[in-house]
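Here it is, the structure, as structure tokens.
Removed from the display is one protein chain of the complex; every other protein chain stays in position.
On to chain A.
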Amino acid sequence: MTGAENYRITDRPDGQRTGLLVDSERKIEFHFEGHKYQGLAGDTIASALAANGVWLLGRSFKYHRPRGVRSMAGLEADPMVQLEHEPNVQADRHPISQGLKVYGQHYSGSLKHDRQSFMGLLSKFMPVGFYYKAFYRPQGIWQKFWEPIVRRSAGLGKVNLETPHFYYDKKYEFYDLVVVGAGPAGLAAAIQAAESGAQVLLVEQDVIIGGSLNYYRFNADNSDSEKLRNELVEKIEALSNITARTSAYCNAWFADNWLPVIQDNRMYKVRADEVILATGSMEQPAIFRNNDLPGVMLGSGAQRMVNLFGVKPGNRAVILTANSHGYSSAIDLLDAGTDVAAIVDMRHDIPDSDLVIAAKNKRIRIETGSTIQEAVAGNRHVSGARIAKITGQGTCESSSSHIDCDLICMSTGFTPAYQLALQAGGKLNYDDENAIFDITGLPEHLHLAGSVAGLYDLDAVFKSGQQAAWRACNNLSLQSGDEPQLPAHTGQQGINHPWPIFPHEKSKEFVDLDEDLHYSDIVNACADGYAELELVKRYSTVGMGPSQGRHSALATARIVSRETNRSVSETGVTTARPPLAAEKLGVLAGRSFEPERFTAIHHRHIEAGATMMNVGLWWRPAYYGRSEEREQCISNEAMAIRNNVGLIDVSTLGKIQIRGQDAAEFLNRMYTFAYLKQPTGRARYLLMTNDAGTIIDDGVAVRITDNNFYITATTGGVDNVYRSMLWWNAQWRLDVDITNVTAAYAGVNIAGPNSRTVLEKLCQDVDLSAEAFPGNEARIGTVAGIPAQLIRVAFVGELGYEVHVPASQGEALWDALIEAGEEYDIKLVGVEAQRNLRLEKGHIIVGQDTDAMTYPEECGMGWAVKYNKPFFVGKRSLEIRNKHPSRRRLVGFEIKDKSEEVPQESNIVLHGNVVTGHVTSVARSPTLEKIIGMAYARTENEPGDRITIKLSNGQTVNADVIEMPFYDPENKRQEM
């Protein structure tokens, strides 16, 4: 075949229109492999190229054999091509557009002259699973030498690293009924259900609704389908409660009819009360030598080419068939101007039908009881077929006759498009009598209609759609009339040939074209001991390629069942998994909603030049200044709090309101400390353990009234804390109302010896004096006219107040405090300085100084656990844990030698060569002028001991274990 011929059908003898999808008036230019071609609006890449006589679209995975289209329905891997931004594009589904640049993929040199096409000659040396049998001696040679060769030669398309992240989005939808597939069954179902009052979504992969009515000739003069199609389409358009989406894929079935429907750049996430699968069936290839050549097509593929695109798939065809479909395509081809050299029918006796009679009347040569033994190759295309008489199951006479042809069409059987049904839990059985799969065991609210349910006769297909709709409507309590009944004739009998598989002594009779697997590969996999279907798949890779076994599962099941002496039902097919069709990652990701949280004061930090850091979803100021000045900034900020006054934005702290008459009891159970007798106006430390006794959070509880607590939790922990509170109280049923108010309040910690003086300027209604408002107390008042909750906490170890105000007032509070503090040279302080200040005080940070195993006694927090309470979460575990010797202990350490490098957090603590713990927090303290830190060490380590810390550079330093806190052990400063 050359590129010079024109295969576009211009007229048909019957005068009927051809090329339902293309517009012959609108020409479109595009490029393939650097050559310019012209197609029509509505063409796919494959149909437009075929119209130009270009059939070679790609090269096969292993042997680099020339390949083209077979189904014209996007079912196989061979017609995958490369676009600028998209690899592995189905050429038989992707539309052409003006200027589109298309390339073949997976070849070296040129698509026509692939330098790797010699691989086919080596196929005897590449038996099934060959890479398991060699390439590993001597040790390491696989990775060093062979793997790079395999990796380079594997893969299909290329990823373009410059491809931008294109726009995709999602939409949620809800329907009474979703009908998947808009062929005759789906259309009948949608209409019936809509007329009964259901809200219906109709999902169709093709560009237009109609399914097989658009391309299949059900009778000789082709009157049936056209009439029916026009009728149905009209009705669908008239029914306002049907939403029809075309070019849309219902790409999976998830539990409870949860369906991703993908159309263009949108994924509809659809929940349906009822689902009808009218997904149709997939015509299956026959297996004979060279059945992979360009020019070997499925009969239905050829009919799509002719009737949807008005392209003649060849000049002279041989049709291999075992059912009436071969005759249907023969008549279509004749009408399209293709010479039909012969119909090779595997059957001995051909039941008369309208189509068969028509073919006979057209004087087409019919060879009965015969098969194609081999497709003859010429110039990367079919050039002929060798025909032989069938002598038994899978055998034929060795003598054969040759027929010249450039097209072979195969119509030897179908398999239901079972994927969604099996994802929903359906079971695939093999009907030995009709040699066909059928599906049973579907969940409630899921129905089948049409050929996926084994119905092939048009009348039966149509009725089954109505019946499924009736049943769905019955479940929806929408009903009228009696249940439609199926006719006696289903058309299933004789649709499938039981064994269209003819191994050849020279091999190259492909079972799986994606993976270049011959008949013998499947047989030999069984012989190697991989005698279960899943093992055959995994060992041979059959069905693992881009078409996921759509054209190989039936043949594989048949071959494996014969090789293992089991029935096909027992052999089964491999598990059907989502997605149905390959789906773009962009579609799955959608708009990639990744929230981030700013405090109410965020913009002030940015204006002040803060370096921000990510803390969970939040952004917090790490320090105020540029990263080059990091150490100096942190040190200055810390000193400001120690000697003067500083301002810290603590808005990210978790905040939870606990109200109700059991509020204190609730806290008493959730936290380790005691809260029943906590006086109102008092703030008390909170320590939370999980049911294993491991520390998971801490904070402060303020008792506002008897039945009202305002509590804080850690920035990263609050969501878990809140969730676990709800979880526990679902069992306890205490009378409390738990509200996560984290985002409702902004919080500012004003700390340092001058903090009271500054705050007093703005707060007149609360007596801030040490006597009236001592440490660990809380008051409600106004600051700068803003209603505020004031809490005296001393996380940083100085006199200080946390001021919590409504988030909307956060920025105003911040500004007012800065203005009031100006005369004292108030300083903004970030997270890093705060961390160092609390380290000087020996306060732990949950998650940094504790890990997923730390319990209170291990880190010096035993004082915060009240074992005399009847219960708290974790109590039982802690009592057990305390009976066993602990293996480590959190200790404070110092390194006085100023020349020593500061260890890093997570540097390990060694005892000899044994790792006994690690540094959890460490800093060079400007206040104390030495390195201080916390580390897990052996339980025996007491103040006065020395521990060895291994630095990241491999050197070790010694540190002295000392008592914590390092700074102001009597807490005098915070109680001023």
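One rule holds for everything that comes next: a residue touches a chain if its C-beta (ideal position, glycine included) is under 8 Å from a C-beta of that chain, and two chains touch if they have at least 3 such contacts; residues count from 1.
Quick note on the criterion: contacts and distances are computed from a predicted model.
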Its UniProt record identifies the chain omitted here, from "Carrier domain-containing protein", "Sarcosine oxidase subunit beta", "Glutamyl-tRNA(Gln) amidotransferase subunit A" or "Cytochrome bc1 complex cytochrome b subunit", as "Sarcosine oxidase subunit beta"
Which candidate, A:N230, A:N379 or A:N614, sits in contact with the chain we can't see?
A:N614
Looking beyond the chains shown, say which of A:H85, A:K171 or A:K227 touches the absent one.
A:H85
Taking the full complex into account, find the residue in A:E29, A:D431 or A:D528 that is in contact with the omitted chain.
A:D528
Given the contact definition stated above, which residue among A:G369, A:G394, A:G590 or A:P806 touches the chain not shown here?
A:G590
Extract the touching residues of chain A with respect to the undisplayed chain.
61, 85-88, 122, 124-127, 130-140, 142-143, 147, 150-152, 154-166, 168, 170, 252, 254-255, 258, 260, 269, 423, 520, 523-524, 527-532, 534-535, 538-539, 541, 545-546, 548, 575, 577-579, 582-586, 588-590, 592-594, 596, 613-615, 692-693, 716, 847-848, 851-853, 855, 877, 880-881, 884, 887, 904-908, 910, 913-915, 918, 950, 952, 954
